[in-house]
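Here the complex is missing one protein chain, while the rest keep their positions.
Moving on to chain A:
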Amino acid sequence: MTTVALKDVTKVFPDGTVAVDNVSLDVNDGEFMVLLGPSGCGKSTVLRMVAGLEDPSTGAVLLDGELANDLPPRERGIAMVFQDFALYPHMSVGANIAFPLRLSGVEEGPRGERVADVASALGIGDVLGRKPSQLSGGQRQRVAMGRAIVRRPGLFLMDEPLSNLDSGLRAELRAEISGLVRELGVSTIYVTHDQAEALTMADRVAIMRKGVLQDVGTPTQVYGRPATLYVAAFLGSPRMNLLEATVYVHLDRYVTLNLGEQALYLPWDDIRARAVAHYHGERIVVGMRAEALTPVAPDTPGDVLQGRIRYLEHHGHESLAFLDIGATAIVVDDLGGPVTDERPTGAGRGLRRLGQVMQRLTGRAVGPGQPAPAARGARDSVLNDPGRHHRRPAELAVRLAPYPAVNSGHPMAVSVRMDAVHFFDERGDRIDVGWR
């Protein structure tokens, strides 16, 4: 159906916040693209720009290859499902679903049929006469989906449709939405902050953070070879273990990754050894997921880390042990929290004050159209400041069988699969060879 192309799209709000920073993205015909990221990362803004509810400050939005920046929403052939359902409260369920058909001039007979078809397909055929206030959350979401489906659009846009529902319902509806969309073969852009939803539903995932696109790829690609530290930390449960390591190169033999009290060794014939060797003497980030770690007997040779269990989490189908191995953890913030506000300096502050006064006078937000220059492009080091006294000790997450015969304080050794280890430099970029 419809293909979407975003080319260098930027959105700066009147008060100076850069919501979307130079995003380029393609959605192919019939593809289920998920925009993933924490609150405030700009994913909803991107969706609204595709819908036509916001205009991009710069850049182009193309629908089916044609420039759509100036098209109003109703001419774009799209349907949208909102987070809080956005059902018309004064109309019955049937009228809600029929509303877009009524606006496009479909007669009453065929209109009623189509509504009945869609409603029975979604399992709400028996509540067509009720008002939205008399329905449960799951039913309301189905009505919202019905209203979107009945129009047979070329593109579905879904803005966190499941986040207002309880978790049991969420899993059920997740499967329904996924199946329904694939059956209809309609291109879909789905926004969420839940990485499990993204990985299970998507054909491709695009991860965003603070308005910047971090990585795009199939779930296997972004999970197995994350392009940045942030993506590595964001995807996967339990979170990827991220350790600070210092690199020492022993030329032609191996590369030592010094984790603090212990070390891992990368043999020279590993193709990544040379790339990592560039960072001789520097600190990098070593990441390993819980599935790369296997408990072994303490005296096993090879890439083994010795540790002591700090605490255990029992999840019923498995248990997670968190080991203290004498290493330092890398903390990646705002994996789910709000975006912090950067205060402009000096002249920027004065201008902002004037903007606030003008805003009060005219009753409308007036401010600099240009973003604060200091905020863009600056990326701090993810590594800990060497002078800090507080270095967070790493807790290595390891998967164990359910209810194992160990306790907190027990020693445990884990063997590391070196080919499943990821490396990131101090700016958060992946250290690797070749393309993905």
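In this section, a residue touches a chain if its C-beta (ideal position, glycine included) is under 8 Å from a C-beta of that chain, and two chains touch if they have at least 3 such contacts; residues count from 1.
Heads up, the rule we're going with is that contacts and distances are computed from a predicted model.
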Choices "Biotin-independent malonate decarboxylase subunit beta", "ABC transporter permease", "ATP-dependent Clp protease adapter protein ClpS" or "Heme exporter protein C" - which one is the UniProt name of the chain not shown: "ABC transporter permease"
Residue, one of A:Asn28, A:Thr58, A:Ser104 or A:Ser120, that touches the chain absent here: A:Ser104
Which of A:Arg74, A:His250, A:His278 or A:Arg427 contacts the chain that the document leaves out: A:Arg74
Residues belonging to chain A that touch the chain removed from view: 51-53, 72-74, 78-80, 82, 84, 86, 88-91, 99-100, 103-104, 131, 147, 151, 361-364
